Structures are given as structure tokens and as C-alpha cells.
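All protein chains but one are shown at their positions in the complex.
Then we have chain A:
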């Protein structure tokens, strides 16, 4: 199991949720995971129902079985100052740089540097050891940028090493790339059973593979339960309306005659079933396209009550059951 788990996905597919559930799932039996956020959206804090995360690793949850989840919102600007302090002891100069707009420049304008800082911090957490020489975190889970930007984000080598051919940034980029391209890393893609996210997943995997980044698994999120089976779907098209009306009436929903309460339910219910049937066929198609990508695939259910902390634990349990931890 790779120690750096990167979770990406198209916007709206719930990648933050999946990353958080994965961090919980991996925190089995005394294990420690670090969940990192790189886009400054404070999505993790919202999921775990805690206050906004500072640029500081802190424990945010205890997993069933005694593991711990820590979280960190990486801020590029603070990471840079941190880095300058660490390597150059530049306390005052760091402030001067900030005043001049150099920090702004480096973290928002200069291409790739921001990404090197973000991935660099995550890789540092992956490699960090305590005094006994054990890894501080068993796993680091990253809530990464969306599929459309993930390859560029992770492939800092191309971005930066080409620009900065020597110097610490160059070395940093090289070190980060060594971790990111090794089996230590797995990039998972979260998708829905809908056309656009599936297409983007396929494109994203092709890009990751072309950049020789290790692709992990496909996680299909918000899968709706199967309510009608193949026989049921067939029957929706052929069934006599009157017999459905009778069954509804038998179930206690009013009269089956024309104009009766049960009879009036038949059309809307059959309409909903037709929509379901259409969606089901589309979902099957998408499932098949995902299957062709040749990666391990996992499915997480749509939570009927919407996403909350309890739901997060539910998804973590599901991931454990499916052998992701």
C-alpha cells in the first residue's frame, strides 16, 4: 500500500469527501494518517465539523479501532517562508521579501513554484521520521486539485526543473519527483457514473500515465442503490396500468378505479421508473467505460441523508470493507 495517497477527481464528484474517508479508513489499529489540503478551501474542516485549519498539523479525528487522523491545510506562502527559514535562516529577510511582493510573486505568479511548495510539504510529511527512526505518519492522504489539473500539479519536475536548472528549487523539485513517481505514491481518481466525469477520468488517467505518474484506483462516488432489477425494468414497459393500480390499492394507497387515489399515482410512479430506467442504462454504459480503463474500481454509495460526519465514517467503513486499507 503506497504511503502517499493522492485523491483527485472532477469538480462536484466529492473528492474531498473521499480523501477524508480514505484517511479515516487507513487509520486502522493505532496507525496515524495525515490528511492534507492544498487548495485553501477548508473543505476538510467543514467535513469534520471543526474550525478552520491553520497551517499546522493537528489531530482532527480518532478512527474506529484507535487510529488517528491528523490534518494540515498547506498554505503556499507560509510553506515558502517556512522553507526559507529552514534552509537559510531568513527570518528578517523573509519579511522583507514579503514586503517587496517577492513572496506573492513566488507563490502566485511564478509558474510551478507554488505547486513545488505544496507537493514538497506533502512529500516531507511522507518521509518524516521520529527519533526512533519510525515514520511519523503511516499514510499521507492528499486532497489534490481536480482531474483537469492533477498531472500538471504533480509533474513539477517538468514545470520547474526545466526553468530552474540548478539551485535549491531545482533540487527540491527533483526530490519531490522521486517520491511522486515511485510506488510510494498512488493517484486515485474519484468519479460519478455520469458522462463528463467518466470522460475526464479517462483523459486524466491517460495524462498521468504519459507523465509516468503512478495511477492507483478509480473510486466511483455517490452510487445510487439499484431499486429495480432487469426483470423489473422490462416490466415497467409492459405492465398493465390497472394491475399496478390494484397493487397500489392493495398496499393501502386508495382506490384502484379511474380517478381513485391509487390509480392517480400510477402515471407519476411509472414516469419516475422510466427516468430511472434511462439513467440506469446510462450508468451501466459509464460503468463499462470505466471498466475498460483496467484499474481496480471501488464504489461508494450515495448517502440518503446527505454528507455529514456520520456519513463520513460510513464511507470509511465501506472503503475498509472493500480492502482499500
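Quick note on the criterion: contacts are C-beta pairs under 8 Å (C-beta built on N, C-alpha and C of every residue); 3 or more make two chains touch, one makes a residue touch a chain; residues count from 1.
Note that contacts and distances are computed from a predicted model.
Visitor: So which of "Cell division protein FtsX", "Multisubunit sodium/proton antiporter, MrpD subunit", "ArsA family ATPase" or "YceI family protein" is the UniProt name of the chain that got left out?
Guide: Matching the unshown chain against "Cell division protein FtsX", "Multisubunit sodium/proton antiporter, MrpD subunit", "ArsA family ATPase" or "YceI family protein" yields "ArsA family ATPase".
Visitor: For the chain not shown, which residue from A:2, A:28 or A:261 touches it across the whole complex?
Guide: Counting the whole complex, the residue in contact with the absent chain is A:261.
Visitor: Tell me where the left-out chain touches chain A, residue by residue.
Guide: That gives, for chain A, the contact residues 10-13, 39-41, 43, 84, 88, 90, 93, 96-97, 99-102, 104-106, 108-114, 145-146, 148-149, 152, 159, 162-170, 194-197, 199, 224-225, 227-228, 231-232, 235-236, 239-240, 243-244, 246-254, 256, 261-262, 264-265, 267-273, 275-276, 278-279, 282, 304-307.
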